[in-house]
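The complex is shown incomplete by one protein chain, all other protein chains being positioned as in the whole.
== chain A ==
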Amino acid sequence: MSKLNRDGLRESIDAVLKHSTDKKRKFTESVELQISLKNYDPQKDKRFAGTVKLRHTPKPKMKVCILGDQVHCDQAKANDIPHMSADDLKKLNKDKKLVKKLAKKYDAFLASESLIKTIPRLLGPGLAKAGKFPSPIGHNEAIVGKVDDVRATIKFQMKKVLCISTCVGHVNMTADELYSNITMSINFLVSLLKKNWQNVRALYIKSTMGPVQRIF
């Protein structure tokens, strides 16, 4: 973090938040981190991609569904989290349209370890095609924690252009929460780069509808 001007970052965060309150939108704007790279050749160098769990959930409205065994379904019921059991999945009868509908209804899925092995047989490749194949939950793990983890995890991937953008928060978070999420993301991204800060050309943050604030 030595390369990043902490005060500058705090000012930029404040500017982003101020802009979103000045011009209030009808939806909760997300806050994005944009990173542009240099000294990196996408044809030769190893792909830059990964997932990181942030401290404060950037997407609190993310809809997660549990595909659970008895224990996990009970926990889901107790916590008001949508869930389906193995029998519910069997009722779909591997119908492609129904599986597609299920995939569209939720943003992510979690599945008990015992159930996850049977997903290809019960549902076919539908969830995979939608990019929503479930993450596993151990038999002894509590689902609430896992659901929060899923909502707090962001994915990023560099394709052919030397620029990446990820969602790191939203405008209803406090400046401190945003600061924490942003620094955590930057530290993680930079640690994955071969030349660390030498690979970073610029960093920006912005709200969905707001202007870009350069932070590096």
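By definition in this document, a contact is a pair of C-beta atoms (placed from the backbone, for glycine too) under 8 Å apart; a residue touches a chain by one contact, two chains touch by 3 or more; residues count from 1.
The criterion applied here is as follows: contacts and distances are computed from a predicted model.
Here one chain is missing from view; checked against "V-type proton ATPase subunit E", "MORF/ORRM1/DAG-like MORF domain-containing protein", "WD repeat-containing protein 89" or "Protein BYPASS-related protein", UniProt names that protein "WD repeat-containing protein 89".
The residue from A:26, A:47, A:61 or A:97 that touches the chain not shown here is A:47.
Screening A:8, A:82, A:125 or A:211 for touch with the missing chain picks out A:125. Although one chain is not displayed, chain A still touches it through residues 43-44, 46-51, 94, 113, 116-117, 119-120, 124-126, 128-131, 133-136, 153, 157, 192, 194.
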